[in-house]
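Some chains omitted; the rest stay in position.
So that you can tell them apart, the chains are marked A, B and C in the order they are listed, and the count of residues begins at 1 in each.
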Amino acid sequence: MTMDNDMMNFEHAASMGLSEDEWQLINKRLGRVPNLCELGIFSAMWSEHCSYKSSKRWLKTLPVDGPHVIEGPGENAGVVAIGDGLAAVFKIESHNHPSFIEPYQGAATGVGGILRDVFTMGARPVALLNALRFGAADHEKTRHLLSGVVLGIGGYGNCIGIPTVGGEVNFDPSYNGNILVNAMAVGLANSDRIFRSAATGAGNPVIYVGAKTGRDGIHGATMASTEFSDETESKRPTVQVGDPFTGKLLMEACLELMASDSVLSIQDMGAAGLTSSSVEMASKGGLGMEIDLDLVPAREEQMSAYELMLSESQERMLMVLKPDATDVARAIFDKWDLDFMPIGQVTDTGRLVLLKDGGTACDIPIAPLVDDAPEYDRPQADVPPRPVIKSGDIVETGRISDILRLLMGTSDLASRRWIYEQYDSQVMADTMAGPGGDAGLIRVHGTNRGLAMTTDCTPRYVEADPKTGGAQAVAEAYRNITAIGATPLAITNNLNFGNPEKPEIMAQLAQSVVGMGEAAKRLDTPVVSGNVSLYNETDGVAIQPCPVIGMVGVIDDVDRAIGSRFTTAGQDVVLLGH
Amino acid sequence: MSMSAMRVVIAVFPGSNCDRDMMVAMEQLTGRRPQLVWHKESTLDPVDLIIIPGGFSFGDYLRCGALAGRSPVMDAVMDHAARGGAVLGVCNGFQVLTETGMLPGVLLRNAGLNYVCRDTRIKVAETITSPFTSGLAAGSELTIPVAHNEGNYFASDDDLAKLEDNGQIAFTYIESDIHGPANPNGAARDIAGIVSANGRVMGMMPHPERAMSPALGGSDGALLLSACLEALAS
Amino acid sequence: MQVVVNISLKEGVLDPQGRAIEHSLRGLGFQEVSEVRVGKQITLDIDESDPARLRQRVARMCETLLSNTVIEDYVIDIVEQE
């Protein structure tokens, strides 16, 4: 067995997904060879999932500012003002690979993770949405994956008590071996009570709260950044188990604590767990952090530093408290029966120092983990857009009523009721429009204002012409928000693509982001948060590109919202547009 | 006593998630905010109505309502009921009431094995005698949503016969053109809600607190709740 | 001592989950299957060395919490410690 303090070589680095150049750079930055724990931290932070190394260059081209933007990309979730001193806080995130391996737990932990991203910012989550892609409806795995994912989304969302008000599902053989499970959460906060993750004040206590750390999900961030093969199926024990009950307690405890004016900064432990949370907090604050790993509440015995740092056990948070607030905070977490443990402190050394068993398990500078994370301008091979199909060129081959019946029976157009009746769409008693319409609509509790929200993408358009397809997804989301009577405000997006090291995939990614950015600029809907999921391939076959748009809009008076149903016989039906 | 003078308490368990919805609904009807009581409290001041709200108390682990049914506050609730006090359990609250034995039977997993969230049409039983329904016309119909995974009411044949004979069945699911098949969960005799032998403890699966205004999918829930508040107040 | 409690639905109580599993198994070609029933198995470590007292305590746990005697039966198994 490799020990935490054993020195590593390039083979070890390669097995963690690092390239030769990246390995050399680590040695240079450290001035020495890293040990296992340190290498694990570098490989997680430099993984595609955490570093955005292939997409960063393109994400920078997206419009992120606007008069109502309070927080753009870079925090746990985006924040926009919606009037009356209130803010909508939202983000979308993928859980594709875990959901393929274990659909129920994969989808459930996806929902749990995105909810933590939102309440970490100080917002109470008020709605969930999702965007799902499965293989062909008649593929042998589809039924099992679809029902597992739907159960998992409902299992977490229903239990924690946040309504699922919208989503989309499509089927295509390209997802046979790699489904997409994207979950979006929307929360509400006071604009002047937004919490951020940058650590402040050397000497301030670093607190671990929530569930205990186990050996689950170790190296999930790396897994999310590699292609699938038969071999990954055997890496299965990395699946995490969601616990919506503890998730609910953690949410209530955190919101209660945030109301008490004790929290300086806070970050959820998502991908790469304690590693990314501690590194991001310290790095954003331009500070360092020292953590005594022997104090981390562990579920299993004899966990190594490497395992503690890379575990992706669910329902955990890291925070920096005001020095005199520890007792108040502890009382709140005791009330909710959650672990609460000061595990270290903020330092001004700019280093991440981890203590374990009386020794030092890790001592590395933080800046390179973030600033020196590789950034690639990967080559693109433009594929010429497919010719536009003109509707006039299509020859009708049967009676229109038969064709309509045929269309309504296809997996892409069939009713989604079987799915969304399994989601609680009404809990919190503010749902004005649930699933089944153009957009979900939630009344802002205690006001007459409403938040409209939707998720959209049409992968075959993106495949046919990435730039237009990227723009189209924005336009479609915009139409859905306006159709309910709301004014679109801002976007979150989830870029689901294949292997970016293939030039034609890279072109899909880059060009669709360009199209998305242009549309977002024109429509005045800046991108305030998002997520990237690459390497969605199985045995070398890529998925249909799927840059999902999540959009949020506001309506000042919910009584003026418009439904999508015909309400009485005799009304005129009008076709707008062309 | 007027409705606004009523003292209403809502018991809150870790994992309850319709507690606020019920509080808002009660405030809308009575003009007064009910008190929320944490599950660790083992005594309660005298009150007129205790509500056990919906949600997933204790994550629905072991059996729905089982862990909540054994928490300290339920001792106080049982004392209150033993003195003839009124108790209303909605959804998970209904499950808690059967788990403590305050109501007969048990709520099994839905026959379709899936969680179901949709509007249902329910009918006030013709034979019911309880303050909870005395303000509603026997046989009248209401549209109220359900949202649950375990709403499949089950009791022994003897118990079912007793419920029927004593007029303890409060609501049954009925067929409707808009809302589809009558019974969403396979419940015995289409039971959606029952009351205790003295009529003062009621459990129901549908969520009246979610049907409080036309904009939020109907106001039959407000009708139901205000009828029972009025009856309990008089 | 390690104790295993098996909790099963009483005879006559409908077991929709068991029925669904049976249906799926047959659908998958396991035609030889019938009468599928699903129960719970709860394992506990109990700090009590006297077997009689141990059994009595666990029975109390079953009656007060672990099983719902309206619909469930339970069986207690005491696993000898290695």
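Criterion: contacts are C-beta pairs under 8 Å (C-beta built on N, C-alpha and C of every residue); 3 or more make two chains touch, one makes a residue touch a chain.
It should be emphasised that the depicted structure is a prediction, and the values quoted were computed from it without experimental measurement.
If you count every protein chain in this structure file, you get A x1, B x1, C x2.
By definition in this document, only the chains that are shown with their structure count from here on.
Here B-C and A-B were compared by C-beta pairs in contact; the pair with more is A-B.
Distance between chain A and chain C, defined via averaged C-alpha coordinates, is recorded as 39 Å. Centre-to-centre spacing of chain B and chain C amounts to 30 Å, using the average Cα coordinate of each chain.
Once the centre of each chain is set as its mean CA position, chain A and chain B turn out to be 37 Å apart. Per the touch definition, chain C reaches chain B in the complex via residues 13-14, 16-17, 20, 64-66, 68, 70-71. Interface of chain B with chain A (complex): residues 14-15, 17-18, 20-21, 24-25, 54-56, 58-61, 114-118, 145, 147, 149, 207, 209-210, 212, 215-217.
Contact residues on chain A toward chain B in their complex (touch as defined above): 151, 154, 158-161, 243-246, 248-249, 336-337, 420-432, 443, 558-559.
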